[in-house]
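Note that this complex is displayed minus one protein chain, with the remaining chains in position.
Moving on, here comes chain A:
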């Protein structure tokens, strides 16, 4: 494996890093006036990286010739599928931001640059096949995310969100590093495949401690219960485009990373980690569903909703098979447009003073003031609740199907029961929008700059999760199957 082959394999990351560096220079000289131009250029870079990953996903490429840098990095179909979702979600975060941040005079030229570097970190995470690569990717993503959370620095809640995220994120990194050092100590290697070989057979107590600490650190990053405490606060305080970003791209990256660590490095120890994953899944589903009921802030509600969704995704991981991984990927690729559509719809609403809407009570009577947005939000809510004609149902269906086929009926049954509880608060929003008297908080749309791009984004993502999404199930299933197969090929 020579150097140029390795460089060719990290082409998407190279494109993103180099354009990030170039745009940083533009930002330094042109200043905040160029923020929109830089955003557009950053979108183009993400588009180019997306196009570079597409053939890998379609071809289901895997195997030894997708390994770069002596096994530290693997650009297989699994990683590339996750990268497609990450780049799409980052693109959405870039499109959402200018309209929102300019209104509160906080748009700065560094925003798109930080999103780009965060995307680089996430794509390193999903391609990591070595503990060192894992940690480097995770820290790059996290550092950019801490800054993005407190990007509106004059707002106390935003600063608080950034600080909380930073402190708890550092704690999680510390726990993860501790686990990694134990794992390295007991297996003698940092490469996932070598760890998998070394830990075959009975797991020693020390290695088990390593496994548990690594999982705890990563569970922080995907905000699985009981490591979810930071999520509602950070989501509420961060600016809304950033919250939309947090709820989509980093979730995909951390879940893909967790899957690769468990299936490859600890692939010979499924029985040791399956019970932990099952616990995380059930606790997330139940706490996510119950916690959301009392919320009156849309962002907090969507935070609990994301915790709930992580639980469903972890069911696919608990199955620990090719079918389970494939189901997870299908669920993730439905979850990303669903989350983004929800946030875009809320972002498009504002009150008479031009401020964004955050309280659920303010949505009352939305169907009469902004009918198009209300219908889109209704599709999102039905889809999140998993009500059949919407595409969100399909994601839950494949995950539960995988669980039932693997004789984990109890897990599936508890999941279905909790998703009925979850349906309550999703339907409550629909009820507030369609059957309550207008509160007068939301004013009908005034033609503002950026509204058209938001509208396009909303229409696109809603179309993906509407019943039309079922047209894509065949293709999505095949792609996810190939990606899951590429993950398990070398394990």
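Just a few scattered comments:
Note that in this section a contact is a pair of C-beta atoms (placed from the backbone, for glycine too) under 8 Å apart; a residue touches a chain by one contact, two chains touch by 3 or more; residues count from 1.
The rule we apply is simple: contacts and distances are computed from a predicted model.
Considering only "Sulfate ABC transporter permease subunit CysW", "histidine kinase", "5-oxoprolinase subunit PxpB" or "NADH-quinone oxidoreductase subunit J", the record for the omitted chain gives "NADH-quinone oxidoreductase subunit J", by its UniProt protein name.
Within the whole complex, the absent chain has one touching residue among A:90, A:150, A:326 or A:367, and that is A:150.
If you put the hidden chain back, the residue from A:68, A:84, A:101 or A:285 that touches it is A:68.
When the whole complex is considered, the residue among A:45, A:94, A:114 or A:411 that touches the unshown chain is A:114.
Contact between chain A and the absent chain runs through residues 6, 10, 17, 21, 24, 68-70, 72-73, 108, 110, 113-114, 117, 120-121, 124, 132-133, 136-137, 139-140, 143-144, 146-147, 150-151, 153, 162.
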